[in-house]
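I have a structure here, written as structure tokens, and I will follow up with some questions on it.
One chain of protein is taken out of this complex; the other chains stay put.
Right after this comes chain A.
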Amino acid sequence: MGAFMFVDTKTQRRASARAAPGPRRFRLGESRGAMGLLFMLPAAAVLLLFLAYPLGLGVWLGMTDTRVGRAGQYIGIENYEMLWTDSVFWTSVFNTLLYTVVASIAKFALGLWLALLLNRHLPFKAFLRAIVLLPWIVPTALSAIAFWWIYDSQFSIISWSLTRLGLIEHNINFLGDPAWARASVIIANVWRGIPFVAITLLAGLQTIPPSLYEAATIDGATPWQRFRYVTFPMLTPIIAVVMTFSVLFTFTDFQLIYVLTRGGPLNATHLMATLSFQRAIPGGNLGEGAAIAVTMIPFLLSAILFSYFGLQRRRWQHGGND
């Protein structure tokens, strides 16, 4: 890429020296800095105003006692001190970590398995790939409603089927019992996340040259060895990217929980995002909600840094040279 940049710079300098001057309003084009600024302006305006500023405002709000409809006063770290002794907050931290870790591992394992299956010789490959992605396309809030009905305490189709098979005697109270509720929301999240992981890893699998497998097979490698010593090392960079996204989105998940349980029963499924919503919007306590949201930032940063450094070392595997 460096070489290209060099060529581009030179050519452009030459071009602007020789070509007839354009219409007056494009004079700016002679300075790439000014030109770049002009082109960046719309995106930068929106992102600075509605992303960077609110991010800072959120940190500030976390240090105030702002309520809905009333400007707050600076109270320092009082919100955080309150959260420190708040058992509901710690429950939500525990839930969020549990939810993220279990769901991410499950999504990764199942997604990788599905990707490996779809990478084999199959009829209707394109069609299969298309329908596998469906859970990821459909609005989460709407598919969560389908899960809500599947998990219904009285008319759950799962309970009914298991009863018919003679495996259980009473309906399972999927969303009413703390342990079941945790498992249920994790399953729904995994269901939605598998397609994303699978399809992305599938794309990674397709960049692995078949000759590597042929060579390994001729050398007598077993299928497991082929996976362990060919597929997996070649796939690590893309795994790092996919899992960063997956962890990030799982950690900050909101809609699934909001639709299925709203944090209940007994706060057993309250994530940090849902707790912050509940305290801030229905509870009216914007300051405290913002403080909870801010406590999510260190977790997110460490996830990003972890994968960033994981990626750096392995760029050669992608055909790059830096």
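Here, a residue touches a chain if its C-beta (ideal position, glycine included) is under 8 Å from a C-beta of that chain, and two chains touch if they have at least 3 such contacts; residues count from 1.
One rule holds in what follows: contacts and distances are computed from a predicted model.
J.: Would you kindly match the missing chain to its UniProt protein name, picking from "NADH-quinone oxidoreductase subunit J", "Multiple sugar transport system permease protein", "L-aspartate oxidase" or "Pyruvate dehydrogenase E1 component subunit beta"?
T.: "Multiple sugar transport system permease protein"
J.: Among A:77, A:105 or A:157, exactly one should touch the missing chain; which is it?
T.: In the complete complex, the chain left out is touched by residue A:157.
J.: Looking beyond the chains shown, say which of A:106, A:199, A:234 or A:268 touches the absent one.
T.: Touches the omitted chain: A:199.
J.: Which one touches the absent chain: A:82, A:142, A:168 or A:266?
T.: Of the candidates A:82, A:142, A:168 or A:266, A:142 is in touch with the missing chain.
J.: Can you list where chain A touches the absent chain?
T.: Per the touch rule, chain A residues meeting the hidden chain are 4-5, 7-9, 11-12, 15-16, 18-20, 22-23, 26, 29, 32-33, 35-37, 39-44, 46-47, 50-51, 53-55, 57-58, 61, 66, 68-69, 110, 113-114, 117-122, 126, 128-135, 137-143, 145-147, 149-150, 152, 155, 157, 160, 191, 194-196, 199-200, 202-208, 210-211, 213-214, 217, 226, 238, 241-242, 245, 248-249, 251-255, 258-259, 273, 276-277, 280-281, 286, 289-290, 293-294, 296-297, 300, 304, 318.
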